[in-house]
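Only one protein chain is missing from this complex, and each of the others stays in its spot.
Order of writing sets the chain letters: A and B. Residues in each chain are counted from 1.
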Amino acid sequence: MSNGNMTLNLKIWRQVNAKTEGKFVDYKVDHVSEDMSFLEMIDVLNEQLVRKGDDAIAFDHDCREGICGMCSMMINGKAHGGFKGTTTCQVHMRLFKDGDTVVVEPWRSRAFPLIKDLTVDRSAFDTIQQAGGYITANTGNAQDANAILIPKPIADEAMDAAACIGCGACVASCPNGSGMLFMSAKVSQLALLPQGKAEAEKRVLEMVQTHDELGFGNCSNHAECEATCPKDISIEHIARTNREYIAAAIKHHEKDRSGGGA
Amino acid sequence: MSFNLDSKIPAGPIEQKWDKHKFDSKLINPSNKRKFTVIVVGTGLAGGSAAATLAELGYNVLSFCIQDSPRRAHSIAAQGGINAAKNYPNDGDSIKRLFYDTVKGGDYRSREANVYRLAQVSNNIIDQSVAQGVPFAREYGGYLDNRSFGGAQVSRTFYARGQTGQQLLLGAYSGMMKMVAKGKIKMFNRREMMDLVVVNGKARGIVCRNLLTGELESYAADAVILATGGYGNVFFLSTNAMASNVTAAWRCHKKGAGFANPCFTQIHPTCIPVHGDYQSKLTLMSESLRNDGRVWVPKKKGDTRKPAEIPDEERDYYLERVYPSFGNLAPRDVSSRQAKFRCDEGLGVGSTGRAVYLDFRDAIKRDGQAKIADKYGNLFEMYQKIVGANPYEEPMMIYPAVHYTMGGLWVDYNLQSTVPGLHVLGEANFSDHGANRLGASALMQGLADGYFVIPYTLGHYLGSNTLEKVTTDMPEFKASLKMVEEQTTKLLSVKGKKTADDFHKQLGHIMWEYVGMSRNEAGLKKAIAEIRKVREEFWKDVQVPGDAGNFNTELHKAARVADFLELGELMALDALERNESCGGHFREEFQTPDNEAKRDDENYAHSAVWEYTGPNSSPVRHKEELTFENVKLATRSYK
Partner (left out) sequence: MTTAVAHYFGSSIGRKQLIAVTGLALCGFLVSHLTGNFLLLMGADAFNLYAHKLASLGALLYLAELGLLVALLIHLGLALKITLENKAARPVKYLGKKNTGRGTTIMSASMPYTGLVLLAFIITHLMGIKYGSYYTTIVDGVEMRDVYRTTIEHFSSIGYTVWYSFAMICAAFHTAHGFSSAFQSLGLNHGRYFGKVKLLGILYAIFIGAGFASLAIWSHLKGV
């Protein structure tokens, strides 16, 4: 039960709410153990602040095991610290050195308005899902699960896409603030599976439109999203979305013309 | 007041009860469904699936979630899998066998009829999830893959890599988002339920805190569904998420909902050990590791040699020694207790002495590193990330941790609590797992309740009751609002010297020490006395900075700790009153000569249901007798 012996200098973004100006505040945390997680180190700092009667630093976190997608910090200019396949809550202090200065900022994106300190509002992701990130299979409709055969490679690839935790690191790290990796992970998962094909065209058209309307930037294929994604989601899913999109646009164009369209 | 603990189990043979019950239930015609509003609190597997399904049926659903999105509920963290009696592998599984295994696994403290229904609908869950696009693991032929889990003798577990909970939750979440888009679900994110509003004896609404603005909000409805998960965080350290808490359930308890078997907690044997007093949570390593890992401690006390330097004859592979037939695959409660016994004897390893080895040396020797990496690669990586040690080269260190709570609000066959109109789903209720839950059964229960049970039983409730119109202007709502406001003001005005977490940790230590893996009368009495002291100190010395008018995370924490401090006492009391050992509840006074749990079916084959009687009076213990007509009571043996 030993306390550690590292000292860290933190530069953390503090902002009371969206209406006020924010600024970086310097903090020093002593006795940091290398076994601590990054969030536990912030907990220790917060306990110090609260004992003094100061406002604790607000940050989103929940499961602390890398799956809920709640934690969301730019650590030293990189989303989740930029370690491969790692969320902020899985970053441990042994990755830092005694005396390091660490800059902690919130996700910055027009589509993710700031709430307080390091907390941002990511409900834009829910809005994208609502635009078509589902298969319309009401409870009770389903046939026997083994009636739909899905080759293992397809199931595996769908699972790769479905692993997305919706943390928003893709948006935070994208030089353009694009939400394309998040959106395409869902489009791609459902386009790969036979169950998802019935709605595939409508889905991609509406999800892309919603993504664009929410204030996300445009994808220009930097692949920085893929590099910081804690679940290693590939930009191949963006490519699949691009294919699905143009195919759907062409088909709908034909439908519009023959059906007299809107 | 005496509780009505009528379980409303339908008559007839167990195989026909659910069908008969569905047929006997009242229906509501489609055009009338849209006149009803239902509140669903919680968006995990149970709450999410219920909200989506009820909205599909036409009800207006108000859905509340504590995180920033329903997709983040803690069901997402379940790794292993979900059971179903599909019998795809043709290895002898059936609804009856799944039913039997679950009742036995729960050490005969669950309700037969509920468990049988669970096993019946388990198959529909798999069908439904696949239809939604849940990418379960497949064989090369395209068929679903199954594995054996938690020592089960059949392969009935469906899985999606190590993220089954995530995929099932995202399935339910996608169903919800579909209904949000259709306007049938109204989402309220970052809301914490603070009170249940009861009007004319029926649950008719809730008061909740908008966590962002601090504002208290009231919502009225025709029925309330609670799906707010378990209360494992009463131990401070558990595998639960940080926001998992008992407040919603506890406030319902105070409004008249009976709390059943609160002492039934599951302590999972394979977690990463505690390493420091700053630690915020514990991480589970999937149970599947025990299929290939061997658990041991050194035979000599204080052996400081590196594990690799300790020869085989100086190692105690204690699970293999004590349980020759099940060995390392002994059930969760049994394995956990054995680890505790070894550490209590001073044989534990690691810097704290509260850990045992889980060694893959022999498996790697037998199968090669590649094969082991293929099976457990992601788990080994996760371990290395947290601990900084390589499990391919040195054994993992593991220790038991609080993982799941079988106890919860009492519900009848319709999932209705003792408060009419308040229905409780998933881990928040007590119904299906008895005194010990089997691996891969929690996901099954949550989704069974939400997709396939509540849509029928809620319709029956709404159809067979006259529900007068209520609005949030009514005095019952105002009174709830005032109660919560007063508590908030009180918390903010203490201005003490200790943080909410300080008290939570204190409580956690007491709970772990005396109400944890093994319990005894003296310890439980001590726990009750100490919890009372901590509670008293809490209200005198807690520091909650800031005010109630904004996003005040310390205030949120403090309100939750206040409820944990009350629940903790009830758990100790329940453990004290249950003079037997069963499943996760191990009383040292009641054990066989070789340290196994000794049940007392004569006197304790019942669920203990606690009634809240006010802040200054003792809770009252009621009983729901359990009858076993289809399963023969026997002693669990894993020797």
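Operating definition for what follows: a residue touches a chain if its C-beta (ideal position, glycine included) is under 8 Å from a C-beta of that chain, and two chains touch if they have at least 3 such contacts.
All of these numbers come straight from a predicted model, not from anything done at the bench.
Every shown chain touched by the omitted chain in the complete complex is listed here: A. Interface note for the absent chain: among A:32, A:56, A:131 or A:205, the touching residue is A:205.
One of A:74, A:93 or A:115 touches the chain omitted from the figure, and that residue is A:74.
Residues 11, 24, 74, 76-78, 82, 84, 103, 105, 108-111, 114, 173, 175-178, 180, 205, 208-209, 211-212, 215-228, 234-236, 238-246, 249, 252-253, 255-257, 261-262 of chain A touch the missing chain (whole complex, contact as defined above).
To be clear about the criterion, only the chains that are shown with their structure count from here on.
Here the CA centre of chain A is 27 Å from the CA centre of chain B.
The touching residues of chain B, when paired with chain A in their complex, are 49, 52-53, 56, 67-72, 74, 76-77, 86, 88, 124, 126-144, 160-161, 163, 166-167, 170, 173-175, 177-178, 180-181, 187, 189, 212, 239, 241-243, 275-281, 283-284, 351-352, 381-382, 385-388, 451-452, 455, 495, 497-499, 501-502, 543, 545-546, 550-554.
Partner chain B is touched in their complex by these residues of chain A: 1-3, 16-17, 33-37, 39-40, 43-44, 47, 49-51, 53-56, 58, 60-70, 85-86, 90, 92, 94, 115-116, 119, 121-123, 125-126, 129-131, 133-146, 148-152, 155-156, 158-159, 162-163, 165-166, 189-190, 193, 195-196.
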